[in-house]
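Everything on this sheet refers to the single structure shown next.
Let's look at chain A:
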Amino acid sequence: MSLKVLAVDDSRTMRDMIRMALMPAGFDVHLAEDGVHGIEVLDGLTPDAIITDINMPRMDGFGFIDAVREQEQHRATPILVLTTESAPELKMRAREAGATGWIVKPFDPAKLVKALQMVAG
Partner candidate 1 sequence: MSDQNDPMAEIRASFFIECEELMEALQDGLQELEDGSEDPETINVVFRAVHSIKGGAGAFGLEALVRFAHRYETVLDEVRNGSLHPDSDAMKLFFLAADHLSDLIRGCRDESEIDEATSDELLTRLDALLGEDSVSEEVEPETFEVQGVSLDLDLDLGEEPDDSATVYTVRFKPEQDLFATGNEPSMLLRNLCDLGEATVRCNFADLPSLQDLAPETPYVEWIVELKTEAAEPEIRDIFEFVDGLCELEIIGGAAPATLDTSGPAEAPSAEEALPPPATGTADLISDDAAPAESTSAKVVPMGAKPAPPEASKDGEGERKANTTAAKSVVRVDLERIERLVNLVGELVINQAMLSQSLDEAGLSPHSDAMNGLEEFQRLTRDIQDSVMMIRAQPVKSLFQRMSRIVRESSAAVEKEVRLVTIGEATEVDKTVIERLADPLTHMIRNAVDHGLEATEKRQELGKPRAGTVTLTAAHRSGRVIIEVADDGGGINRKRVHEIAVTKGLVPAEAQLSDGEIDNLLFLPGFSTAKQVSNLSGRGVGMDVVKTSIQSLGGRITINSEPGKGTTFSISLPLTLAVLDGMVVNVANETLVLPLNVVVETLSLGKDDVQMLRPGHYVVRWRGGFVPLYDLGVMLGYRHHRQTDPGSIVLLIVLEDGSRAALVIDGIQDQRQVVIKGLDDSFYRAPGIAAATILGDGQIALILDPADVISGMGHIRGTDLMLSERKIANE
Partner candidate 2 sequence: MSEQGQNKDLELLTFRVADQEYSLDIMSVREIRGWTRTTPMPHAPDYMRGVINLRGTVLPVMDLARRLNLPSQETNERNVIIVVKLGGTLTGLLVDAVSDIVAITEDDLQPPPDISSDPQMSVVRSLTVIDDQMIRVLDLAAVVPVSSEEAA
C-alpha cells in the first residue's frame, strides 16, 4: 500500500534528500533528473504524487507540470513544487501551470512526508 512518488530534481543532492526522506516513511520513490526525464519516467509509471523542482535544464518545472497535466491519466495527480523561492508569484505561476502545492526548500523531511500525505493520502 505504499504511495508511489515521482521526484524530479536536477540536483543529485536534492534527489538523495528526497529519497532519504521518503523511503523510510514507506514511499515508493522514483527519481528523474529534469522535466524531459520526468516525462520519460511517467511513461509506464502512475505515481500517486509528483514532486518537482522548478529550475532545471532541458525542461523546467513549469514546462514539466504542463506536460504532465496534458496527459489524461495524470490530470488529477497531485504535484508538489519544490522550490527555494517562497515568493508568492512563483507559487501562483506553479499553480497556473497546474501544481497542487509547494514545498519550500530546504524542506524538513517530516513536512515533505506530511504534505504528500495531505495531497495523496
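Here is how the candidates were picked: all candidates are chains of the complex that A comes from, given by their letters.
Going forward, contacts are C-beta pairs under 8 Å (C-beta built on N, C-alpha and C of every residue); 3 or more make two chains touch, one makes a residue touch a chain; residues count from 1.
Since the model is a prediction, treat every value here as computed from it, not as a measurement.
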Which candidate among 1 or 2 is in contact with chain A in the complex shown?
1
Taking the touch rule as given, give the residues of chain A at its contact with candidate 1 in the complex, in rising order.
10-14, 16-17, 20-21, 24-25, 33-36, 55-60, 62-67, 69-70, 75-79, 84, 86-87, 93, 95-102, 105-110, 113-114, 118-121
